[in-house]
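So the structure is just underneath, and the comments pick up after that.
Yeah, one chain of the complex is gone here, protein chain that is, but the others are all in their spots.
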């Protein structure tokens, strides 16, 4: 909606000189970043480092979604928040930290639950979406909204000492539903509250989400589409595995989709859209 | 030198609950972290995220070394600093940010160059050292000091969209000199100022250095010793390669070392101990 | 006939259902044909130590577990009908949802 910037300022050049000189980056890459807008869903263990590296790299517009407030038990991994800001909305707390790092970024906070009613409206203005959420229902919701609005979705997740990363809805690559047409049984889902997670692991995966978003925006390198990166922090081993391309009968991204508007994702998954992931009491 | 803590406070338990519950971590792991002291050499692109995840995880004592002041061109990757703190010592600037995240960490700043004269004195009190430096001479200096003082050295490096990580001097694993007995020719060395580097790449490697340090301190998982992780950010591919064990005739870590005290590392490498890495003018 | 040797691996928590062992070398009876379908039955009978409903649903793996054969999605290779070859690596990954 804003007029695209066509020039870098002297301050931009001083600030970003060390990345401007990268091959395939250059002034054009920096301008693309400056004109880009990225939505980060979840300002927790993944969203904090992802936002940090997008803002420091010069992403012009950032949207931050989190319905939750900062708690002391978040601080071991959610490194944008602070002791002082416990009790504040996570999106607002993150915004304060991010603007200290780069006051040029325009940051919009959405301190509420993203759901079937507001998701299309919230997601529409952004170029790329980062799924840094912590529950199954939100992951399906974001996937479907991003497919309908044709936004690439950079998906990260972490639990205990393990992490996973891929990009959905990019090029001929699959969407989340192509890989997971059916949600997992609620009793098989462990959240970070119950299972625990090491902050450095979320840090690694979150920074990688920023990197993939930058690659998508600038058109740099090989984006992690059609591939899934799995990380085992206990052995420090990564594996890059080949996943399927689009599923021809995918309910949302195929040529004849069955799902053409957002559904009730808590009902579909039988789980709440919070990190509690507790089963719905179905009457 | 301080009395080891033998109990967690209620605040510790509230704050670290999500990592305490990890298998093989527990209260004992948290106490080990609380009683640990880690030295980070270089508060740049690697040192910032490494410090962030060590402090948030509850590392009790941290030493930060950097002779340099914060500049605007650092902010695209050195995410602990801020626009406001440009001109301040990097170690002091980092300390301010880290204490906001966790006021319980005792942080000591060394805002000067580490060299052959002061290195043994500086390194001695710490349990683990993180090499987040940016030049060849400092890498040999830290290696030799850590071998002489028997400290594990968690080594990270990054340039452009590439990163590397390993742990030296741990168990039967090699030291830096075992792998690199001879320094590279100065004309073959590119620094981040000349070659550029993407912040998200230093973020990934720096967070991994924190993870390996935590594993070393707690005795968790398989430490990256005798292995080298190489990361290609442009394709998002990692490779875990098997490197040699200790070199039987290593000049510093073998049973009969030729080097038993620190030498002149700028002379040895023919390069200055700054990120300029320019050749010494040898008269 | 010689045994059919394969590697079985588990990642991201799936190992917790199998005695917390992340990597196993298996020697399967070489006189029979081994599809993934047969392998799943063998795993259920021999090494699945915890709640089987968190791994299997009917004759196949439950939703949310990915199966990779030599680092490639089994959907590209015939799924349950894929016939195991000597030295194949079969990896079961739990999907993570946390952040």
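Think of it as A, B and C in the order they're written, each chain with its own count starting at 1.
In this section, a contact is a pair of C-beta atoms (placed from the backbone, for glycine too) under 8 Å apart; a residue touches a chain by one contact, two chains touch by 3 or more.
All values derive from a computational prediction rather than experimental measurement.
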Chains on display which the left-out chain touches in the complete complex: B
Given B:156, B:169 or B:221, the one touching the chain that is not displayed: B:156
Residue touching the undisplayed chain, where the options are B:21, B:99 or B:228: B:228
Positions on subunit B where the hidden chain makes contact: 42, 44-47, 132-136, 139, 156-160, 162-164, 179-185, 187-192, 195, 197, 202, 228, 230, 232, 239-244, 275, 277
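One rule holds in what follows: only the chains that are shown with their structure count from here on.
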Separation of mean Cα positions, subunit C and subunit B [Å, integer]: 39
Computed distance of Cα centres, subunit B from subunit A, in Å: 29
Whole-Å separation of chain centres (CA-atom averages), subunit A against subunit C: 30
Shared-contact residues (touching 2 or more other chains) in subunit A: 160, 192, 195, 197, 240
